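Removed from the display is one protein chain of the complex; every other protein chain stays in position.
Chain nomenclature is as follows: A, B and C, assigned in order of appearance, with residue numbering initiated at 1 for each chain independently.
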Amino acid sequence: MLLKVKNITVHYGKSLALNDVSVEVAEGSVVSIIGANGAGKSTILRSLSGLMPLTSGGIWFSDKRIDGMAANEIVKLGLVHIPEGRKLFPYLTVLVNLKLGASLHKDKSGTNQAMEEVFERFPILYERRNQQAGTLSGGEQQMLAIARGLMARPRLLLMDEPSLGLAPIVVDELAEVIKDINQRGVSILLVEQNIPLALRVANRGYALQVGKVVLEGDIDEFKSTETVRRAYLGG
Amino acid sequence: MDVMDKQLSIRNRNLTKPAVYAGLIVILSLLPLLIKSPYWLHVFILIFIYIIATVSLRVITTSGQFPLAHAAFMGIGAYTSAVVSKELGWTPWLTIPLGALAAMVIGILIAYPFARLRAIYYAVVSLFFGIGVLQILFVFEKWTNAYGGLIGIPYLLGATKVPYYYFFLGLTSLCLLALYRFEFCRIGTNLKAIAQSYMVASSVGINEARYRVIAVAVGCFFVGLAGATYAHYNVVLSYTSFDMLATLWLVLYAIVGGMGSFAGPIIGTAVLMVVPELFRELKEFVPFLSAGILLVVVFLMPQGLVGLPQLVRSWIVRRRERKAITHAS
Amino acid sequence: MLLEIDGLTKHFGGLAAVSRLDMQVNKGEIVGLIGPNGAGKTTVFNLVTGFLQPTRGKVVFDGKNITGKKPHVIAELGIGRTFQLNPLFADFTVLKNVVASFHLRPKSSLLATYFNTATYRRNEAYILEQSREILQLVGLDTVSDELAKNLPHGYQKMLGMARALAIKPRLLLLDEPLAGMNPDEIDFSMAAIKKTRQQGMTIVLVEHNMQIMDLCDRVVVINFGHKIAEGLPGEVRRNEEVIRAYFGGEYVA
Partner (left out) sequence: MELAVISLVNTLVLASMYILVALGFALLFSIMGILNFAHGAVYMIGGYICYGFAVQLGINLWLSLLLAVLIVASFGLFLEKFCFRPFSGNFDRTIVVCIGVILILETTVNLLVGYNVWSIPEFASGIIRIGAIHLSAERLITFIIGGALLLIMVWVINGTRTGQQMQAVSQDPEGAALQGISIHRVSALACFTACGLAAVAGSLMGAYLSLTPFMGSQMLVKALQLVILGGLGSIGGIFFAGLVVGAIDATLPLFISGAASQAIAFGIIVVLLLFRPQGFFGRKSG
């Protein structure tokens, strides 16, 4: 297992945000976590990347225990988090945003190569490379956030609601990008409210409700459960 | 711990608090019989005056505004009253309310435009205002004698300390009573509501701008009163009593005591003013002492000095628990 | 007609968050305003309640043009609202949150308040009683002495609604009243909304959770600031454009 999250409990202030949650991501797979607003999906990712302390439980990334490590240390291991709301640096150019994504890597040639690959995959970002990130459209900003994440050369990419505020046609494009990244050997843990997107790209799914995992399984089995259909597809 | 607090606060509300206050006033009333030193009476009188100033500062902060011009308003009260009584020969009994009103009016005038500023913008712009308004003293040098210091201000109660002691004990008690009522009636509730979320407050119909202005008006009135009475007690005024540093000290008294409660600024003022006087022999080393108090409070007492009893209580509880655990094992 | 929105438009920088929106709400109705994240629903609420000034367009409440009025004035006219991220008077108790929200009716003058007159005391006693009633309605009477910030998320949401009710509104705007609630809380909250409605309240609500549709008399769907559909909940559910907006092309059957 690339990532093992074992029985973690997290408090947000005094209120319980995650209650005894376990999640696993196998090397090379795409795992989706679905659930309503406030179910605790983002909290899982934030605890994984060291932004949120655990009350109990543990997290292992390729057999190394990472809970309690600082956020920037965790990135070094290849676990890269693309946060909700993108968190770009709006007043810096696209190019600088991408360079900052490679903050940890000292070798220039590797960074340049990563940059080339990124521009190859997102030609629009090359066109806009000297524009301030804040002036891009919503879809372009999301692509930049993903591209910035790739600059860190991740083994596991954590994506938090990448479809937020995107037009349906851009969401389709996003699905292709996710599949493509995965095919090039990056494992992905995706958190989504857009259920169809989440189900379309994943090999495995988890459903979260008020801080607890209520359902998990391989994607076909997961999709067909009555709970998922009724709760999330409104059918 | 919560249960304990609740019991305590219920008991407080019934009897303890008024009893403590009454006791305190009795002790303070008897103090001049014990302390014959005019120097110490002077220290106490100054503390009374500054308590009015810091408590009135806190009134404004309960509305979520952080003014950094409060000493300047004290100066407006002081100089207005001093100059009018000196130049026109009016009695201080008349000019003191005039000084307080002057501070209030100027407060209201700036409060309206300032009501659109939030957080640190409010703090910093009011800081500039405080510095700028003080410069006006130098423009009217002829009356204020700002460089050399204004002298020849009429006494309010003559030159001996004891009458002033009782006057200020009474005045400060009255002011505190008035401000206490202000904070704990619905007006104060509205101010605190605005401070916690101005969006929610206006969504339930609280006129944010109006209440912010009211808070400033009341705060400035009382600090103007403190300044004006100070002028006719001290009978010498120097602008350094009202500059940026003086404002920052008022803020410090309030924060060190604890902004979260009514008693905080009172305790903060008393402690930070008395301690340096107790160690007067240290002379130029005294500021280190003050700095030491500041640092100890800021690092160890997040609630300020008023939080100390609770801090000690929880520390004792924790110790007891630890002991119980070691005994058990 | 209680609320009439006419050609409402709001630009942020160059982007239109709301674009030429028309919408009517009749007395006694529950209208659902739905749409994907970022569609502009909350912006509509902020425009109606005066927290944002519209670029163009008009909002008429009960025959009165309220476009561009200050939030507290609009509250006084009778529009109560909750917030999506649900800010609270966090350091007040639950009861005090509601009591503090009873600012408008009955109202005491500043002097009466300060000098604690008989009228003021009578008003406050009445307010206390009413506040307890409202807390009972939304089911928070058991936690009325807790600090608001210590409440679980779902309870905080309901407290938001209790607070909005305290201004005795004629129109209630609820921004995602079910977000972050567990199934029990959702049932409870829906029941509370129903109860308020039975007392004659007109309600407009924004929500993602499709369960809410069962409560609505009418649904307005917006996406990217435009109205894309309007009608009975059943109709809207089958509307192709709506399905596409929510789920992307694949799910159009």
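The criterion applied here is as follows: a residue touches a chain if its C-beta (ideal position, glycine included) is under 8 Å from a C-beta of that chain, and two chains touch if they have at least 3 such contacts.
In this text, all values refer to a predicted model and were calculated from it rather than measured experimentally.
Partner chains of the missing chain, restricted to those shown and counted over the full complex, are A, B. Considering the full assembly, A:V80 is the residue among A:V10, A:I66 or A:V80 that touches the omitted chain.
Across B:A22, B:I120, B:A178 or B:V236, the single residue that touches the chain missing here is B:I120. Of the listed positions B:F44, B:F66 or B:Y198, the one in contact with the omitted chain in the full complex is B:F66. Contact with the chain not shown here comes from a single listed residue; of A:S49, A:Q141, A:S163 or A:Q193, that residue is A:S49.
Taking the complete complex into account, residues 66, 113-114, 116-121, 123-125, 127-129, 131-133, 135-139, 141, 146, 244-245, 248, 251-252, 255-256, 259, 284-285, 287-288, 290-291, 294-295, 297-299, 302 of subunit B touch the chain not shown. Take subunit A: the residues that touch the chain left off the picture are 49-51, 70-72, 75-76, 80-83, 86-92, 96, 99-101, 103-104, 148, 152.
The criterion applied here is as follows: only the chains that are shown with their structure count from here on.
Arrangement of the chains shown, judged by which pairs touch: a linear chain-to-chain path with two open ends.
When each chain is reduced to the average of its Cα atoms, A sits farthest from subunit B.
Put simply, the C-alpha centre of subunit A and that of subunit B have 51 angstrom between them.
In whole angstrom, the spacing between the mean C-alpha positions of subunit A and subunit C is 33. The distance from the centre of subunit B to the centre of subunit C, each centre being the mean of the chain's C-alpha atoms, comes to 41 Å.
For subunit A in complex with subunit C, the residues that touch the partner chain are 13-16, 36-39, 138, 164-165, 167-169, 171-172, 193-197, 200, 209-210, 233-234. Only residues 49, 51, 70-72, 75-76, 80-81, 83, 87-92, 96, 99-101, 103-104, 108, 110, 113-114, 116, 120, 124, 163-164, 166-167 of subunit C touch subunit B when the two sit together in their complex. If you check the complex, the residues on subunit C that touch subunit A are 36-38, 149-153, 176, 179-183, 208-210, 224, 237, 244-245, 247-251.
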